[in-house]
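Apart from one protein chain that is not included, each protein chain of the complex appears where it belongs.
Labels run A and B following the written order; every chain starts at residue 1.
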Amino acid sequence: MKTNFADSSRTLTIRALANARRGWIALATAAIMVSACSESGSPSTHAPDAPGTAIKLLNVSYDPTREFYADYNKAFAAYWKQKTGQVIIMQQSHGGSGKQARAVVDGLEADVVTLALAYDVDALNREGQLIPANWSSRLPDNSSPYTSTIVFLVRKGNPKNIRDWNDLVRPDIQVITPNPKTSGGARWNYLAAWAYAKGLKGGSDASAEAFVKALYKNVPVLDSGSRGATVTFVERGIGDVLIAWENEALMAYSQLGADKFDIVTPSISILAEPPVSVVDKVVDRRSTRAVAEAYVQYLYSHEGQEIAARHFYRPRDAGVAQEHAAQFPALPMVTVGEAFGGWSKAQAAHFADGGSFDRIYSAQ
Amino acid sequence: MTPTRLPAGLAGTLLLIVALLYLGVLVALPLVVVFVEALAKGTTAYLAALADPDTRSALRLTLVVASVTVPLNLVFGVTASWAIAKFDFRGKNMLITLIDLPFAVSPVIAGLIYVLVFGARGWFGPWLTAHNIHIIFAVPGIILATTFVTFPFVARELIPLMQAQGTEEEQTAISLGASGWQAFRHVTLPNIRWGLLYGVLLCNARAMGEFGAVSVVSGHIRGLTNTLPLHIEILHNEYNPVAAFSSASILALLALVTLIAKALLERRHPELRPGIAHQA
Partner (left out) sequence: MTNVASAIDRTTDRAGGYPARRNRAFRVLPGFGLTMGVTLAYLSLIVLIPLSAAFLRSGTLGPRQFWHVVSAPRVLASLRLSFGASLVAALVNAVFGFIIAWALTRRRFPLRRIFDAIIDLPFALPTAVAGIALAALYSSNGWIGRWLEPLGIKVAYTPLGVVVALCFIGLPFVVRTLQPVLADLDREVERAAETLGASRVQTFRWVVLPTVWPALLTGCALAFSRSVGEYGSVIFIAGNVPMVSEIAPLMIMTKLEQYQYAEATAIAVVMLLASFGLMLLINGLQLWTQRRQRTRS
């Protein structure tokens, strides 16, 4: 029979902790092994840029662009193969714009970001030092190859007779719009509503805040992304009106039932410029700069603009815009720069902690 | 213990009906709705949804994660139960509480802490980036987060079981000249194998179904870092309820298999029934 008369409990604890070292080493080895084994599962690859080897690029995008980039990626891959013989494998990630930006800052290795608003791309510089401060001037049109705007999606026949922003604050109306703290689209919605109220006769920031507050009082559920809000409206049947990206509304209309919905264009809206950018720190580390830059530049090409228009984004290219003019009604639009002094000011005034959105909800 | 018939008072039967209604509506109905919605457009649409490449890779990733997480927690569970059940030491209850802790931690917090440690701006972030090791937003991060969430499952099953079994048999083996390892393999292991299986079942079910923690640490890269639950959320957000519920039905089937296996195990080995656990 084995006995350890000499061991006191203290000695045993010390021995246990000493043995813990064995445990640490074993676990550390295992962790490194697992991590090494799953290198293939991570978006980075050590494959050099030699012709013939496949290059993987990660495009981190916002919520509603899923279908657009599925098509665009095919087109770009074909174009690049034909031009250089290299095979491109595009990987996509989608989610609320703010959420995606934060993920990239925290280490999600995006070669390219295509987000909903400049403020979120700015965060890559501000919070993560991943891109230079002048990123938006590197590509034409503030690095926004396509634009969109904000419209309303209503039930077929518009039973509640919603014509303009002021109808949204009627007591019998339920409005669906996502949460501006996480969704880019929601922030465009919010600012568009604000711009409308401020642009009314006798309008001011105070009256605009009161208007937006009344509007949000009619919102029963705040999804974290534009797509979630669309699903709530379309699938769950909640709400009388969805404030949406024009491209989302048009897509819902054409794909899910021209017999179920109607689109209402308000009297005034905001020019939404979703920007794109190469993520410098990542592409330099992964040696994918050439491809990544080509990827974002191709968005401005005729084919890129065509695909954008097909997916209901307003193209920048005049020729393509002319061809698709029918599906994009003329609409007075303000810009963030004119109406709000740029995104930094708008974010600080409205969406940061203590901004107008917080005030609206805490007072309710 | 066989249930006996109480005098079948009206009150008794009413209560019974209430109980069964509650169970049926609250618990059974969600399971039913998964399959009904999955098959809402017919079996062809159902099978097509399952054959989708993104669904396939999500399923593969889920299986990979489970196949790493469950054995890790299995080994840990057995080790911890041996230390706790076969020995007496101070702070045992504190240790048990600490082991149980992940059970009560929100999955979002579970993901958050790993981002804090391994994210690009976290403790090890710069070092990991410099060495091109990817943990967060890659598969290892998902494995870590899932391991955290399923941490106590095996241990919770084994500790009371091994405590109830005591140490006499192992002591006898030792006194007959067996080494510790031999005693474990030939005496303890056969005794605990059903409890082990039980714990593994539960651990696996949770590992394959984990959502909140993985949602924080995955990059939601389609076809790459989306587990099946995340993929279900994506499909849900793509106006594709049939595909979403079809993928959900895979996990629901897994849940049913787990339930059946659990029920069979409990029938044969009633000592496995979860009861008051953790004797001092």
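Assume contacts are C-beta pairs under 8 Å (C-beta built on N, C-alpha and C of every residue); 3 or more make two chains touch, one makes a residue touch a chain.
The shown structure was predicted, so the numbers you read here are calculated from the model rather than taken from an experiment.
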Shown chains contacted by the missing chain are A, B
In the whole complex, of B:T129, B:Q163 or B:N191, the residue touching the missing chain would be B:Q163
Across B:A19, B:L47, B:L176 or B:L189, the one contacting the chain not displayed is B:A19
Cross-chain touch to the chain not pictured, restricted to A:K56, A:H94, A:K181 or A:R316, is A:K181
Across B:V65, B:I113 or B:L128, the one contacting the chain not displayed is B:I113
Interface residues of chain A toward the undisplayed chain are 1-5, 7-9, 12, 15-24, 26-27, 96, 98-99, 102, 105, 123, 127, 179, 181-182, 219-224, 236-238, 352-353, 358, 361-362, 364
Logged for chain B, residues touching the omitted partner chain are 1, 3-6, 9, 11-12, 15-16, 18-20, 22-23, 25-31, 33-34, 37, 76, 79-80, 82-89, 93, 95-109, 112-117, 121-123, 144, 147-148, 151, 163, 166-168, 170-171, 174, 179-181, 183-184, 202, 205, 208-212, 215-216, 228-230, 232-233, 236, 241, 244-245, 248, 251-252, 254-256, 258-260, 262-263, 273-280
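The criterion applied here is as follows: only the chains that are shown with their structure count from here on.
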Dist(centroid_CA(chain A), centroid_CA(chain B)) in Å evaluates to 33
Contacts from chain A onto chain B in the complex sit at residues 1-2, 9, 12-13, 30-32, 34-35, 38-39, 41-44, 46, 58, 60, 63, 66, 91-95, 103, 105-109, 128, 225, 227-228, 230-231, 234-235, 252, 255-256, 285
In their shared complex, chain A is touched by residues of chain B numbered 61, 64, 68, 72, 89-90, 115, 118-122, 125, 128-129, 132-140, 143, 174-175, 219-225, 234, 236-239, 241
